[in-house]
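Input: one structure, supplied below.
The other protein chains are all here in position, but one chain of the complex has been omitted.
Coming up: subunit A.
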Amino acid sequence: MDSLYHFFETFIVSYDLFIAAMFLTVGITVCAFMFALVFGLFFAFLKLTKIRLLMWISDFYVWIIRGTPLIVQIFVLYYGLTNIILMPTFWAVTIALAFHVGGYLTEIIRGSINSIDKGQQEAGSSLGMSAALTMRRIILPQAFRRAIPSFGNQFIIALKDSSLASFIGMQELFGVANLEGSTNFDFMTYLLVVAVYYLFIVYVFTMLVRFLERKMSVSD
C-alpha cells in the first residue's frame, strides 16, 4: 500500500518535468519519422531504378542500418554531424534516428510499391501519363495506404528507440527518469513512472494509426 502511495506521489510531483519531456520525446520521434519518410522514399526509389550502382547504394544503406545497433548509429552520426557543422543536439539526434528509421522504411516502401498491381502503371501509361506522374498520382497514394500499418509499427518502435537520445544528454522521457531517479536515489519508481508515459503515448498513436487505417480504407 505504501509503495503504491509512493508511486502516485512521485508521479504527481514529477508531473511537469515528465510532461515537458514527453513533448520532447514526441517531437524527436515525429520529426525523425518525417525525415525518415524522405530517406525511405529516396532509397526505395534508388532500388526501383534497376540501375546497378544505385540499387547497390540502397542495399548498402539498409544493410548498415539493419546490421549495427542503433546506439552505435546514434553516437557515430551525432559526433559526425556535430563535428562537421554546428548543430543543436535536438537536430543531430533527430537526424540520426531518422537515418535509422529510414532504413526500415526503405524496405517497407519498396515492398508496398512493388505490391501495387502492374495494371495500374499500364493504365496510367495508356492515358498518356508519364512514369513519374503515374508514380506520384496513382502508385504512391495506394502504396502509402497499404503501408500505414507498417508505418505505425515503425513509428512506435521509433518512439521507444528515441530513449537512446538520453545517452547524448537529451532530457527526453528516459533522460528525465534517469536523472530524477539518480538524484532522488529512487530509480525503480521513476522507471515505472516513465513506463506509464510511454504506454500512454504508444496507446494514443496506436489509436491514431487505427483511425487513419480505417479512414483510408474507405476507398478499397
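Definition applied: a contact is a pair of C-beta atoms (placed from the backbone, for glycine too) under 8 Å apart; a residue touches a chain by one contact, two chains touch by 3 or more; residues count from 1.
Definition applied: contacts and distances are computed from a predicted model.
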Q | Protein that the absent chain corresponds to, by UniProt name, given "Tryptophan synthase alpha chain", "Carbon-monoxide dehydrogenase medium subunit", "Polar amino acid ABC transporter ATP-binding protein" or "Phenylacetate-CoA oxygenase, PaaJ subunit" | A | "Polar amino acid ABC transporter ATP-binding protein"
(Q) Can you tell me which of A:Thr49, A:Ser130 or A:Ser182 touches the chain that was removed from the display? (A) A:Ser130
Q. Among the options A:Cys31, A:Met55, A:Met87 or A:Ile138, which residue touches the chain absent from this view?
A. A:Ile138
Q | Chain not shown, touching residues in subunit A | A | 117, 119-120, 122-123, 125-130, 133, 137-138, 141-142, 145, 218-220
